[in-house]
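Note that this complex is displayed minus one protein chain, with the remaining chains in position.
Right after this comes subunit A.
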Amino acid sequence: MSLTQQDGEGDHVFHAKIDNAKNVLQLLKAVNFSDVATVFGSPSGLKVTVEEAKCFQANAFIQSDMFQEFDVKEDVVTFKVFLNILVECLNIFGVSTTPSVTPTLKMYYNGFGTPLEILLEEGGVITDCKIRTQEADDTLEFNFCATAVINKVIMKAECLREIFSELDGSSEVLEILLSPDPPYFRLSTYGNYGTNHTDILKDSDMVESFNVTRKTSQRYKLSLLKHSNKALNAAQKVSFRTDDRGFLCLQFMIKTEDSYICFVEFFCCPEEDDD
């Protein structure tokens, strides 16, 4: 490829190359509900974090082994970038008509104050983009540790997709009830036209594992959870986890175009009880 001979790679703080930019694009799109994303680059890969309302966070993980070349000179490279623009740039060739032709991507970042440079090549056409970066702020730390998890459900995304698409949009909150006894797993909305419940049996074909030790019922803002729809639509499996504080962690397993298994996770704070 012509891209590889362009300039010396040694002086970049971060550089990466991937044969199919769509793998990256797919994951970035899944968390693209807000303008600004914070990118963390480490030797294990990239983490793209998007937040909203100080109580909702999405993380997309792009492992380093998805890339053909991946090099981070420092322990962690951090910068903030406009996600909309990044997604737009990566999508600049649109959907290619021939599936065999995929855009090749090279990314460079030279450290604080420098733009994120992107080179995209498809069928001999090269796009060169420079996206300005910002200094990264602190991101939310949810302290969601595995030991504090009390309930965990893994299910196929197909089923949840259907349920989420039919949730009553007039409801402000979504109540998630997990219980070792019936009704096991219940999603409730309280909308203008009454209360709706959707129950999923724990031995349904759609549920792969059901580890619920204690009955918990928490309400989450439906408008925030709706941000996960893009990820849900791309996902194959979903894991629901709640910890002892009622924090919710949704993990979506997404299979990229080239069959890499990647994860996108969402953290959401519960609504405070009124009483």
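To be clear about the criterion, contacts are C-beta pairs under 8 Å (C-beta built on N, C-alpha and C of every residue); 3 or more make two chains touch, one makes a residue touch a chain; residues count from 1.
Here, contacts and distances are computed from a predicted model.
Asks: Missing chain, UniProt name, options "Exosome complex component RRP41", "Cell cycle checkpoint control protein RAD9A", "LAQU0S01e12816g1_1" or "ubiquitinyl hydrolase 1": which is it?
Replies: "Cell cycle checkpoint control protein RAD9A"
Asks: Among A:Asp35, A:Asp137 or A:Glu162, which residue is in contact with the omitted chain in the full complex?
Replies: Final answer for the missing-chain contact: A:Glu162.
Asks: Quick one: which of A:Ile126, A:Met206 or A:Met253 touches the chain that's been left out?
Replies: Residue touching the chain left out of view: A:Met206.
Asks: Can you name the residues of subunit A that touch the chain not displayed here?
Replies: For subunit A, the residues touching the absent chain are 159, 162-163, 166, 168, 183, 191-201, 203-206.
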